[in-house]
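One protein chain omitted, others in place.
On to chain A.
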Amino acid sequence: MTMQTTALAPAERAIRVLGGDLTERSLRQYLEGLSGVDAVGLEQRAASLATRSIKTGSKAWALDRIIELIDLTTLEGADTPGKVRSLVAKALHPDAGDPTTPRVAAVCVYGDMVPVAVEALGAAHGDPDDGLVSVAAVATAFPSGRASLAVKLADTRDAVAAGADEIDMVIDRGAFLAGNYGTVFEQIVAVKDACRRPDGSSASLKVILETGELNTYDNVRRASWLSILAGGDFIKTSTGKVTPAATLPVTLLMLEAVRDWHRLTGEHVGVKPAGGIRTSKDAVRYLVTVAETVGEQWLQPHLFRFGASSLLNDVLLQRQKLRTGHYSGPDYVTID
């Protein structure tokens, strides 16, 4: 069992929690020592949170906040520079008919489209806290993650060098399911390192667990902790390429991991549900779940995001309904 005692990369968070002799074995012991998930209880809790009724003033607030938390995404093989530019235009002015509409938090594209997005954003490129729009790039052989570490790191460095503010990486689900937690851990640490810029700052790292492929809630809990320990700034549910993508119970479970990490260390880790959230009603349920699990202070772009594309249009239709008093229709929002 030599592999078990191999020392792992000295990630700062893991050392603080697991001690200095960070090995595959100590990591495994920690992750397998996490208590099992009560699946029935989890789903019941998520279902009860989904029944909250959010109306009028609260709804108006929620709709605007949802827009401010969206990573407006296009991740297609058919993405063209023109499509990315129109995505950016939509990110800056979601509703051309209503200038009070807030901007989204970020646009999320493939790594090779980062320069196009950066150029299209121009002066509006920056921190969502300042009312600007970030550029997020998926990297590490998204969506499958099936490539050598060298390729994954090159992919990440390219995107960061091109101006990406956020990197959405996928974990090696094959290694995770085979029980090679150390491999997954090392890769996250390495990618985190690759997010560094020459000036010493660092792109924010979102770790995609692809919960639809992890099969059990226990695995989701372990993968969440693993990603946090390895240094992820965000944990993200899915790539959007696998069904099921984000679900409310899975997001609740990940929020609980983030909450427990906060209690343990005082640090803030973000959560990003992505894929399958298409209606305002769904998105509001996520807001409720965040507020009830980790608290309202998590409802800001640095700690919570929606990975979505069609969600934005539905939110805009609801916003128009609140503003005009009559129901709107898909003819009144832009299509891509």
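Some observations on this one:
One rule holds for everything that comes next: a residue touches a chain if its C-beta (ideal position, glycine included) is under 8 Å from a C-beta of that chain, and two chains touch if they have at least 3 such contacts; residues count from 1.
What we mean here is this: contacts and distances are computed from a predicted model.
Chain not shown in the complex: UniProt lists it as "Aldehyde dehydrogenase family protein", one of "Type 1 periplasmic binding fold superfamily protein", "ATP synthase subunit b", "Carbohydrate ABC transporter membrane protein 1 (CUT1 family)" or "Aldehyde dehydrogenase family protein". Contact between chain A and the absent chain runs through residues 320, 325-332.
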